[in-house]
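Left out: one protein chain. Kept in place: all the others.
Order as written gives the chain letters A and B; numbering starts at 1 within each chain.
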Amino acid sequence: MISIIKREWMRLSKQPKVMVTTFLMPCILIFLVMGVFLSGVLERKPQNIAVVTDSAKIKEFLKENELYRDILVYEQINEDLETMYDKGNVAVILEIETEAREVRLKYDSTKISSSDVMITAQEFVGELALFLQSEELYEEFVNNQLTILENDVSSVIEREGAQFKFYISIFIAVLIFMVGQPLASFAIDSYVGERERGTYDSIRLSGIEIFQFILGKTIFTVSVGLISGVLQVAAILSGIQYFMGSLGVEHYIDNALMMTITIVLTSSVSLAMLVAVLIYLSTYFEKVRDAATYATIGTLVFTLLSQVSNVANHTVLEYLPLLNMNRLILRNAHGSPSILPLLTSVILGGVIIAILTQMSVYRLKSKEM
Amino acid sequence: MNIIRVIAKQEIFKVFKNKKLLSSIFVLPMVVLAAMFAMTSMGTEEETQSQTYQIYFLDMQVAEQEFDVGDAVLRVVSSPALSYEQFTAENDVSENDMVVEMTEEGIQIYYNSMNSSAEELLPIIKSNVLKPCIEGMFLAEQGVMKENFEVLTVDTSSELERKNRTASLMLPYLMIIILFMNLVSVVGDSIAGEKERGTLTKQMLAPIDNSQMILGKLLGTTVIGMLSSVVFFVVLVGGAYAAEKKGGLDILGIVEIAINAGQIVLMFLGFIFISMVFVAAIALMSSFANTVKEATNMSLVIYYLVIIAALATGFRVGEAPKMAYMIPVYNFSVFMQKLLVGTVDIANGAITVISLVITFGVLAIAAILNFRRERVIC
Partner (left out) sequence: MIKINDLSKRFGDKTAVKKVNFEVKDGEIFALLGPNGAGKTTTMRMLSTLLKPTAGSVIINNWDTQKEAKEIKKNIGFLTTEIRLDGQFTPNELAAFYGKLYGLDKNALEENKSKLFDYFDITQIADRRYETFSTGMKQKTSIAICLIHDPKTIIFDEPTNGLDILTQKQVEDFLLTEKQRGKTIVISTHILEVVEALADRVGVIIDGQSVAQGTMEEIIKGAGARDLREAFIRLNEQYHEPEEIIEEKKAKKKPGFLF
């Protein structure tokens, strides 16, 4: 079995293109993607409010009121305004009929990026009504109105915990998906590739048992996945550090060692399960091209499953490998760690891998008969 | 041209001869896409279940009422004269609830940011509840009745746009990802796989140019890609029709209200051309590879870029700039997004198609030029 693993690593070391695309490219891409998303390139542009009126008083109100200075004023709806509305630059159009004391508030709910602009528009209408009713009354109200003070009763720990949960979800999705994709081609190549090249028979003739062959391939593929995973995690953390300065979860993580152990164990088990599934899947095929799409879809399904504990809240999920990643990492990063679910899921994962390996062996044996 | 056709036919024949490959290209993606569609419909349904948030006003004269804010129900509850600490000690205040207290410094609103909607609801509560309350108290002191404006609110978005917003953010990139995955195995095997097996060399011995060879393979695999696209198209329309039964997309609405025949044709062409771009890109990567594994791994680079381009559509709000329609893959994703909400613009659709055709041309030429190098066949 060791010789299989060594052979695979030697073969990989002679394939620079594969090494680059498996280890290096994903890291570079992750780093760049983080830069794009975190440094605000895709920040939403602020959306404007436009007021359509010919009232001089309203125009005066807008000019003198600092809060509403950015509101655009039009005498009528023209092409320029319509274009900006269609593009989403203007989110709300207020057509004010001062005589009739009517306002037509036009908006497109699918284009509004946040509720702030609607709130501002509604507040503006409310204050304008008071202003037009009585300027003195409005001034007195503005000068004497009570301040609203916000108090977040959640603790720093809770807030950082929510932030941490978000990071972990991204981390797990990236890990399973971006590590899993190249692993799929390694896993398929394990058996099917060897068969296609005609090297499987010579390996079998050397006296290696099928079980050793499958296990050796599984261990090799998982090791590739772990190395790739470590590099990608490093890329993620570097990206966050470079583009954002800090993670903003330092207070939440009070058990870094346990968190690291949980991440390593759950990731390893999940990746190993993925590899075992894909190798088993590959035993149904004779050609790499036939198996490739199935393998990629398998990885996609695994990625989706890894996010289950993000949406579902059953305690039993903590004990299930792959499904428990989110919850366990979150739990074990802070406070007293959940050792039992972690150990149970590792053992269960091992059992699943063993069963899948045995199933693969059985399939290959039956092919030889 | 005849030679190119012969080689293209052979490529297509190769796929159709292979039941497993056939199922992985045509059947499996249909199943996955249909499952994604079903999940999206379910997600849309779940979102309509509303959450109730209680806002306790401590020792303040407020009328108890309930009102809707989007999917949330806000219930204003008037509470006895207690301080915040006393009230929370005596009552079970959940994470979703808020407490408002009048103090000397001003009006204190206590909320928990762990409540997933707190960030969204807080400004609404301040604006729709607190500020009118403050204003009301002021005017009551002055003995004045406010002459409010009558506000007529008009949402100019169509029902289709509102219903399909979630689907339009997710489905385009899912379709692109699955379509691309499909093509990697076919195209990669057609070039790198044949190199690995030695069957490519045999073809090179025939009196044909390398460029005829690669063009034939491109043509053949592009046809496969197009057929795969047709399957996607059918699943999309069929899935939409089926989802309509569950209150999802209204396919009749699409035909009648927002999309005409020209736009449907453009969507179909978009599918065809995006598969051409993918085929050419994978062919280019495969021409650098000597084995299928290398070709698959090298194509992953494009795969990741495709995912990023497709995901970026989810972050876009409002009309995309004209430039966006020139960026391959991203433009297709945007185009599909617009289609699903029924606001496809023929001009932008045409720019999308032209951009994809040009990209295909550039990539195909690059693949041909690379394929002509001697070391490709040694």
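Methods note: a contact is a pair of C-beta atoms (placed from the backbone, for glycine too) under 8 Å apart; a residue touches a chain by one contact, two chains touch by 3 or more.
Being a predicted model, the structure only gives us computed values, none of them experimental.
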Visible contact partners (per top-of-document touch definition) of the missing chain: B
Options B:Ser83, B:Ser116 or B:Thr199, residue touching the unrepresented chain: B:Thr199
In chain B, positions touching the absent partner: 2-3, 6-7, 10, 13-14, 17-18, 194, 197-199, 201-209, 374, 377-378
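Quick note on the criterion: only the chains that are shown with their structure count from here on.
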CA centroid of chain A to CA centroid of chain B, Å: 15
Interfacial residue positions of chain A with respect to chain B in the complex: 15, 17-18, 21-22, 25-26, 29, 33, 36-37, 42, 44, 86-89, 96, 100-113, 115-116, 119, 122-123, 125-126, 128-130, 133-134, 137, 140-141, 144-154, 158-159, 162, 178, 181-182, 185-186, 189, 193, 196-197, 285, 287-294, 296-297, 300
Residue numbers on chain B that touch chain A, as the complex places them: 18, 20-21, 24-25, 28-29, 32, 102, 105-114, 120, 122-124, 126-128, 130-132, 134-135, 138, 142, 144, 146-157, 161-162, 165, 177-178, 181-182, 184-186, 188-189, 193, 196-197, 288-289, 291-294, 296-298, 300-301, 303-305, 308, 312, 315-319, 341
